[in-house]
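The complex appears here minus one protein chain, its other protein chains still in place.
For clarity, chains are labelled A, B and C in written order, and residue numbers in each chain start from 1.
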Amino acid sequence: MAELIVLGLLLGGVYVAVGLGFSLVWGILNIVNLAYGALVMIAGYITWILSVRYGLDPFLSIPVNLVVMFAIGYAVQYVAINRIVRAPFLYTFLITFGLDLIVVNALLLLFKADFRSVNTFYSGASLAVGPLVVPYVRLWSLAVAMALAAVMWLILNRTRTGDAIQAVGADKDAARLVGISLRHVYALTFGIGAACAGVAGPLIVTYQAITPSAGGPYTLQAFVVVILGGLGRVSATVVGGMLFGLIEVLAQAVPGVGAGYTNAIAFAVLVAVLLLRPRGLLGRLA
Amino acid sequence: MRSVTKRFGGVLALSDVSFDVPEGQVLGVIGPNGAGKTTLLNCISGVNRLDGGEVHFAGQRISGRRPYEVARLGIGRTFQIVKPFASMTVRENAAVGAVFGSAQARMATAAAFRYADEVLDLVGLAPKRSLPVGSLTVPDRKRLEVARALCTKPRLLLLDEVMSGLNAVEVDEALEMVRRVHSSGVTIMLIEHVMRVIVGVCAQAVVLHLGRVLVAGQPAEVLRDRRVVEAYLGERYASRHAVGGSG
Amino acid sequence: MASATRAGTRSGAVAEPSPLLEVRGLTAGFGAGPVLFGVDLSVREGQLLALIGANGAGKSTLLGVISGLVSPSSGRVRFAGQDITGAAPERIVALGLAHVPQGRRLFATMSVRKNLLLGAYRRKLGRADSELERVLGLFPQLKDKLGRDAGMLSGGEQQMVAIGRGLMARPRLLMMDEPSLGLAPIVVERVVEVAREINREGTSVLLVEQDVMIALEAADYAYVLENGRIALGGPAAELQDDTRIRAAYLGV
Partner (left out) sequence: MAIETAEPATPALGSFAVATAAARRRERILYIVAAIVLAVLIVIPLSSLDAVQAAGLPLVMDRYWFRVTTLIAMFVIIAGAWNIIGGLTGYPAFGNVVFFGIGAYTAGTLITRASLPYATAVVGAVVVCAAVACVIGLPLLRLRGHYFAVASLGVAVATGEVINNVQFFGGASGIFMPIIRSDLLFYYLMLGGAVLTVGTTWLVLHSRFGFGLIAIREDEVAAGVIGVNTTRYKVAAYMLSAALTGLAGAIYAQWNVFIDQSTAFNLDVSIDSILMVLIGGIGTIFGPVIGAAALEFLIQTFAGSGELAVWTQIGLGVLLTAAVIFLPRGIVDFFGGRSSFTREYVRRTLRETGV
């Protein structure tokens, strides 16, 4: 049992990393980004190129990913999504799906459809703690995810930019009246969200091969993390991610349910929580 | 209304509210902002569930029923912040009321449109029948709300601040409309801030303050009651102007 | 409608300095058609001007157009010599025109301190602390509530935070939209006192109020808005017993 819990927490780490960017964009801009998984894949491919061509370790490529993904996120919001950000939610939903189509197929053109993975000297290594065998990669991923959550918390709560983002999330008109430019802060927020995908990408590529269209499940998982944890607070996403990791691992351990049911479990949890507590367990679902 | 109670989280929006609305009367409900007037209307119309007490209509208990069941029993209502059906024209908005509404309504679409025309005449919107809702002015939108509620052929009509946001001339026109509606045999419960309307058309007035019934009675008397003045203008103002006895 | 009477401004003003805020022929409105029809209005440097009018006369829309939240269909708005018609609110507040919106609209989930500091978002951070001291001086009750979420405060306290947030931007003109809404009379008096105090310290104030007596007692000059048109204007003292105000309110 202990092993399952540890595995669940490790898996939860990735889900936290995946959930953070998605939750920020949804909470502040009220945009559910269907292309979020595709952004994670872009980061995955950046990590792959850096590793194959320049031998850069995935974890060391995170800073590069952060910058590149932030720039992509900022540009996409500033140019496209800002145009319809006040439209009914169906349109913000569909525009992100349009972006997903563009990104996935652009990656297909560049990298073809075959699986890419990054293996490092420590990929196989794992830490043995009693009966427990814990791959190093997963441990570091958990550490990076927690670091990302901490950094995100600091940005949102301890910086002038963070105040501006939270102000925009609280009341857009009042934010404009104190001199905050919505166009800029929207793009900034989406940029930070994409930067989080820039961290999740390298983490994922260390233990899983990627293809251009492999991003879909991560979007759905991010959604479940937000539903479980709720919106509005970084801590909500951390709890949501961990909980989801645990639920998935424990559910798969039930006899008769195999790995084939990962998405089905995710969605059984999603629909159940939505019906019982649409507000999410912790945060407010604006 | 028998000891109706409604809580939002920790806040007691309505506590132990009891009063009756006799058939055929126009009853006014007044009270300063946040007194719970709109919450009361939401409780009667089934939009909010009660946390205590009961609401009876024509001998039947209606608290706990869904909004469409309450509407079918013959209670129509308007909203303080108007809720038009934006993609429909004025006439279609009204006709929807007649297509559904109380048991007496529920007409076929053709009959519903004819009945809608009559009601639009009554509220003075006939000439703007085919306009999209988007192009209506604020007073016209409030008239459309009343028209749609009237089309459901209610026995009791709940009006939520139909006069707010209107200038003096528009208030008179709206007052005239309420009188016409009342004379067509509909019992009316009116939430208002404009005292002139309460005194002008209501046979009885109930004052709500912080979710409780403060005082009820003849409008003229109620407005002079010291507790009401205090509720509205603050204790200092009431004492400075030495208002009449506690009544 | 009588055009705005350009009665004498504050005594002793020799040359006629161009007004700090000048609104000319302004027409604006929402989906339901125009709400303002050709409004002319001006605020002099150092003046405390009141804009009164019945519910729905278009007062808030006028402030929304001036501060850039609402785009006008026609007309011009000039502030401190610059044309700000239809400019973005963030640029207008940077020029020193702050708007305390109706219903206060604080950042409810953020602390009082953060709400106030955000008021100075457009200015160099260095001087924000001295501004904070000044605001807390005006509203001492807020001193021990800086850590609390703004949404948790009472109506009166929230109004003080909203005004404080506007002051943090060190504006040349502060516009306040119905600060007395839903407040107990004693709090309203404190708000009016503060308006007079900051006016004396050199900040021009445009006070929008529905309550006639409160506004006219505070202001030097006043305009009356009726159905989106300036019905009349003049020194506040004269207007106090002008019967035409009752007409503008009750249309009779």
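Heads up, the rule we're going with is that a residue touches a chain if its C-beta (ideal position, glycine included) is under 8 Å from a C-beta of that chain, and two chains touch if they have at least 3 such contacts.
These numbers were taken from a predicted model, which means no experiment stands behind them.
S.K.: The chain left out here touches which displayed chains?
M.R.: Result: the unshown chain touches A, B.
S.K.: Of A:2, A:67 or A:106, which one is in contact with the hidden chain?
M.R.: A:106
S.K.: Which of A:94, A:154 or A:253 touches the chain that is not shown?
M.R.: From the options A:94, A:154 or A:253, the contact with the absent chain belongs to A:94.
S.K.: Which listed residue (B:15, B:38, B:152 or B:204) would be found touching the missing chain in the intact complex?
M.R.: From the options B:15, B:38, B:152 or B:204, the contact with the absent chain belongs to B:152.
S.K.: Contacts of subunit A with the missing chain: which residues?
M.R.: Interface residues of subunit A facing the absent chain: 26, 32, 80, 82-87, 89-91, 93-95, 97-102, 104-106, 108-109, 182-183, 186, 220, 223, 227, 258, 260-261, 263-264, 266-268, 270-271, 274-275, 278, 285.
S.K.: Given the full complex, what residues of subunit B touch the hidden partner chain?
M.R.: 45-47, 66-68, 70-72, 76-77, 79, 83-89, 91-92, 95-97, 99-102, 105-106, 108-110, 113, 127, 130-132, 135, 148-149, 151-152
The rule is short, and it goes like this: only the chains that are shown with their structure count from here on.
S.K.: Among all chains, whose Cα centre is located farthest from the one for subunit C?
M.R.: Most distant chain from subunit C: A.
S.K.: Hey, how far is the Cα centre of subunit B from the one of subunit C, in Å?
M.R.: Spacing between the chain centres: roughly 34 Å.
S.K.: Just give me the whole-number Å value for how far the CA centre of subunit A lies from that of subunit C.
M.R.: 44
S.K.: Quick check: how many Å separate the C-alpha centres of subunit A and subunit B?
M.R.: Here subunit A and subunit B have centroids separated by 49 Å.
S.K.: Quick check on the complex: what are the subunit C residues that touch subunit A?
M.R.: Touch residues, subunit C against subunit A: 67-69, 88-90, 93-94, 98-99, 101, 105-110, 114, 117-119, 121-122, 125, 165, 169.
S.K.: What residues on subunit A touch subunit C, complex-wise?
M.R.: Residues of subunit A touching subunit C: 160, 163-164, 166-167, 169-171, 173-181, 232.
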